[in-house]
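With one protein chain held back, the other chains of the complex are shown just where they sit.
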Amino acid sequence: MRRQKEVFVDFLSNFVSDFIGQLQSPTLGFLIGGMIIAALGSQLQIPDSIYKFIVFMLLIKVGLSGGIAIRKANLGEIFLPALFAVLLGILIVFIARYTLAQLPNIKTVDALATGGLFGAVSGSTLAAGLTALEAQGIEYEAWAAALYPFMDIPALVTAIVMASVYLSKRRNDKEEEFSKVEYVSKQAVAAGDYSSMEYPTTRQEYLSQQRGTPKRVEIWPIVKESLQGSALSALLLGLALGLFTQPESVYESFFNPLFRGLLSILMLIMGMEATARLSELRKVAQWYAVYAFIAPLVHGFIAFGFGMIAHALTGFSLGGVVILAVIACSSSDISGPPTLRAGIPSANPSAYVGSSTAIGTPVAIGIGIPLYIGLAQAIMGG
Amino acid sequence: MRRQKEVFVDFLSNFVSDFIGQLQSPTLGFLIGGMIIAALGSQLQIPDSIYKFIVFMLLIKVGLSGGIAIRKANLGEIFLPALFAVLLGILIVFIARYTLAQLPNIKTVDALATGGLFGAVSGSTLAAGLTALEAQGIEYEAWAAALYPFMDIPALVTAIVMASVYLSKRRNDKEEEFSKVEYVSKQAVAAGDYSSMEYPTTRQEYLSQQRGTPKRVEIWPIVKESLQGSALSALLLGLALGLFTQPESVYESFFNPLFRGLLSILMLIMGMEATARLSELRKVAQWYAVYAFIAPLVHGFIAFGFGMIAHALTGFSLGGVVILAVIACSSSDISGPPTLRAGIPSANPSAYVGSSTAIGTPVAIGIGIPLYIGLAQAIMGG
Partner (left out) sequence: MRRQKEVFVDFLSNFVSDFIGQLQSPTLGFLIGGMIIAALGSQLQIPDSIYKFIVFMLLIKVGLSGGIAIRKANLGEIFLPALFAVLLGILIVFIARYTLAQLPNIKTVDALATGGLFGAVSGSTLAAGLTALEAQGIEYEAWAAALYPFMDIPALVTAIVMASVYLSKRRNDKEEEFSKVEYVSKQAVAAGDYSSMEYPTTRQEYLSQQRGTPKRVEIWPIVKESLQGSALSALLLGLALGLFTQPESVYESFFNPLFRGLLSILMLIMGMEATARLSELRKVAQWYAVYAFIAPLVHGFIAFGFGMIAHALTGFSLGGVVILAVIACSSSDISGPPTLRAGIPSANPSAYVGSSTAIGTPVAIGIGIPLYIGLAQAIMGG
């Protein structure tokens, strides 16, 4: 009894210190800094060409590091867990689409971007997980950490492609059913909800669109267009260069060292923009908080289940199962934001970056990692 | 007698070698290089968006390093000397406003920018001072070097705000007293002074404007506008991030290592622009030389006096008093130029950068440091 209380106090103090540490991290610090100076009326601007170049640099780096990690992995051994990682990355976005996006007043693009971010992987959470496994003396495959790009990149690509498909369908529906949308808007005005007029992407409108008989939208041209867009082509180019050439020298000397700094500038830009869009979140902030607290743990449990299948079929170690769960539990505060910012420009960064960095990451590190390690130890002991 | 001569020869040779070293430093080298290629008709151009980004990077870095230094200082102990440093930073700009700016044909904005640069602090002069103190075995507080941002940032902010206020007043006066300005211009033409027509910011015009009954200019909106401008908001954002978050990782890996290189490119840009404006300085170069030789020593003596007050009141060490004097004596060749370039765009960089780098810094290192150390030793001995 007394031990339980101690564990709980330990957990709480760890969680709070993780939370404060996140608030002071350069990533969130620059985001909040940007929000504050924009609110104070600062004239500071980062030229658009610089912004585009920063995004390019970040995406090429994310792709390169993924490609290098995959090239160095033993593809025979890694095959089944990697396949599961890919499936999990895609599944997590679908989960967000059919849970978070269905909540009242949540915009679908914001929900998809948040799902993409929670499907993507945080390197620092992964590192914390590896450290915890070593501290507990649990063995794992040396290549298990190389699973991360197999979940990271599919999640981001799925989120961007689903957002493109969604926006295309909506544009299409609007043209076809102009009178119906207008009717919904009028209802909203009658109900005092003016926000849905400006950004009519709420659940009500979505449902109203589903009720109609929408013209079939061709999916493949939209997928192709997403892949040809500047965001995904930079990401996939980096992946291909990492896989098929030997860019290690230029990766280590250029793309990797510049990454954190350029990311902090991107965060500043996103923060300045976020101020203007913060009011959009006023009514829905609680839903993002709920999602950001529960979703990582759910994702981790699903991944743990997948991992146990690989454990049974191919002898994937229990340490490896924990790593797969930690990767699924983590949400990206590094590779995700620039990719989603460029790939889903209409999504509100305050929604997805705030959810991931302020709540998702402390939950993953403070609750997720001890939980999955405890589960593995219980199975080992059993 | 013989020893005095030796000392003088030593001093002169040290001063000359410092002067030549400064001319070969990347900072001044790129400035002069830019002036020469512009004079030779080079078509080289740095795109405007790159220029803006470089300035942003430099200002964020200056702010960050100041904020980190202040956060790490013991604010209780440092309070009085820090307050004096702030006052000195502001005072030095006022001194320039009421000495240098009053000299014939000196433009007020150029004088204010020069004052700002001499109020700002040179890290290398400070390092030379610390080394000299250690060589003489004089003790000082470990936090004394952290006084620099308390003088640096207020001096730059004061210079930019005073220049904004001055320019607003002048614009206002011009509208009100158009006939009077025209009369001055006619006088100038009669006296063969055509330059004052194009840039009518000379002392004569200023005095003529004072004689009128100018409409009262609201100061606060101008101060607010200066602080919201891109230069000061980048600087203050960096300061706040350094104070309230923990940006050390991104500072050490990104902003600090890129600083000197980006500064050299800014110097090149400033040099290319300086060529076009060099003729403005022909009649007044001697005044900048006189100011740049005398002002650092005067600033150091005033700071020494302030330091002695803190010595008497709170036991601030004599080594600390020397450091405060060296900080006041130094003029910035690093943090100042980009801030002033962005904050007072109409000031002529050849005036302030030339004064500071070519004369101010050798004077501070070659004369100032030995002078204040000698003074401290005389007081200790007495």
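Letters A and B name the chains as they come in the text, with residue numbers starting at 1 for each one.
Here, contacts are C-beta pairs under 8 Å (C-beta built on N, C-alpha and C of every residue); 3 or more make two chains touch, one makes a residue touch a chain.
Given the structure is predicted, the values throughout are model-derived calculations rather than measurements.
One of B:48, B:218 or B:252 touches the chain omitted from the figure, and that residue is B:48. Summary of contacts with the chain left out: across A:245, A:286, A:314 or A:346, the touching residue is A:245. For subunit B, the residues touching the absent chain in the complete assembly are 23-26, 29-30, 33, 36-37, 40-50, 257-258, 260-262, 264, 268. Summarising the interface, subunit A meets the missing chain with residues 47-50, 52-53, 56, 228-230, 233-234, 237, 240-241, 244-247, 249-250, 253-255, 258.
By definition in this document, only the chains that are shown with their structure count from here on.
Rounded to whole angstrom, the centroid-to-centroid distance between subunit A and subunit B, based on C-alpha atoms, equals 46 Å.
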